[in-house]
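Input: one structure, supplied below.
All protein chains but one are shown in place.
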Amino acid sequence: MTADTPGSSDAARLITDPGCQQMVGYRTEVFAGEGRAVVSLDMDPRHCNRHGILHGGMAATLLDVACGQAAAGYFDPSDPPPVVTVSLNLSYVASAQSGTRIAEGTVVGGGRSILHARGELRDDTGRILASATGVFRRLGRR
Amino acid sequence: MTADTPGSSDAARLITDPGCQQMVGYRTEVFAGEGRAVVSLDMDPRHCNRHGILHGGMAATLLDVACGQAAAGYFDPSDPPPVVTVSLNLSYVASAQSGTRIAEGTVVGGGRSILHARGELRDDTGRILASATGVFRRLGRR
Amino acid sequence: MTADTPGSSDAARLITDPGCQQMVGYRTEVFAGEGRAVVSLDMDPRHCNRHGILHGGMAATLLDVACGQAAAGYFDPSDPPPVVTVSLNLSYVASAQSGTRIAEGTVVGGGRSILHARGELRDDTGRILASATGVFRRLGRR
Partner (left out) sequence: MTADTPGSSDAARLITDPGCQQMVGYRTEVFAGEGRAVVSLDMDPRHCNRHGILHGGMAATLLDVACGQAAAGYFDPSDPPPVVTVSLNLSYVASAQSGTRIAEGTVVGGGRSILHARGELRDDTGRILASATGVFRRLGRR
């Protein structure tokens, strides 16, 4: 399994993006056939706010990617189309100071051009730290 | 005016945080007496997604900081308390590919421990790119 | 000006719906050319929760209609298409116990099939009680 290779629809596919993914340092796995994606981050001080906890914007970044990639895979498992975020709602439930963060996004429903997805961000013990709901739109059919 | 110096309530105060602010590279000005804050970012490829536009998570970061700092300043202009984000809702209205991004947060209302704030993210021509609403909670009185 | 008559794009048009509008008793005016709509309600005990204040669901109803009708008018001022709500975010800022409630919705931006709108609910003194942001989708072109 190599990065960004369209794979079979029931296996994880690693996504490697330039830009933000490289700066923040998260890892993205897409389970396209399931409409699901997992984004993980090994937290370090660069990701924290002044209180030493994960910055709300970093949590948003992980959940946006997890939900958006889940939607892309759901639209077309064999050839995920480009997708943009229409709206994203974040609930910050708890905080934790170090370790790995895992965001999982899944598709809830929708139609051919718009999908609703939801996500949860957890620490490495499985405790929920934040949740998200979002609307994602498929860009022009290809 | 120096960073993080409690200033008079009617002037801008620059906030310098470690961690996420340094990694992303935004600049934060707080107008505490007005319950308002402005966060600006000179966009470069590190802030972009695979489509070459500002990553949704970066827009969320700027709007979270703008709204949260507006809330902190509103709670106590002379000594802004620590504030955490309870929830944040993002609407992605338009995209643009380069230049400066300016997020402005203002307080809408609320009480002694919880405030509602809203924010807009614009490009350097003033066009709205994203908007946000959020709930912010003051941490223990000091 | 009569109910549901397609009017000129710069004047208010009254909307009369069956069902929910009749049960709740609100009044809807659409300023289609401006992408704006105003919904008003004379509060009485039927609209309240157990604490004697406007039920959160009633506030949501007024803001949903105001934002959705603003979107419909914006899509086509001369012949507003049917529109469905994709998502709606509500912030409850303050409460008040009686009088008239006025929800105003305006379009923030978007494209040919999806629009972002925002709304504010105020009492008859102009004080903000709740705000909303929402995503609205145009149903099949006609």
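We call the chains A, B and C, going by the order they appear; numbering starts again at 1 in every chain.
As a working rule, a contact is a pair of C-beta atoms (placed from the backbone, for glycine too) under 8 Å apart; a residue touches a chain by one contact, two chains touch by 3 or more.
Quantities reported herein were computed from a predicted structural model and do not represent experimental measurements.
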| item | value |
| --- | --- |
| Touching the absent chain when the full complex is considered, from B:28, B:89, B:106 or B:131 | B:89 |
| Residue touching the undisplayed chain, where the options are C:30, C:86 or C:121 | C:86 |
| Absent chain, residues of chain B that touch it | 86-87, 89, 113-114, 116, 133, 135, 137 |
| Missing-chain contacts mapped onto chain C | 17-20, 22-24, 45-52, 55-58, 60-62, 64-65, 68, 82, 84-92, 95 |
| Interface residues of chain A (partner: the chain not displayed) | 89, 91, 93-94, 108-110, 116, 118, 128, 131, 133, 135 |
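In this text, only the chains that are shown with their structure count from here on.
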| item | value |
| --- | --- |
| Chain A and chain B, separation of their C-alpha mean positions in angstrom | 23 |
| Contacts with two or more other chains, residues of chain A listed in rising order | 86-87, 89 |
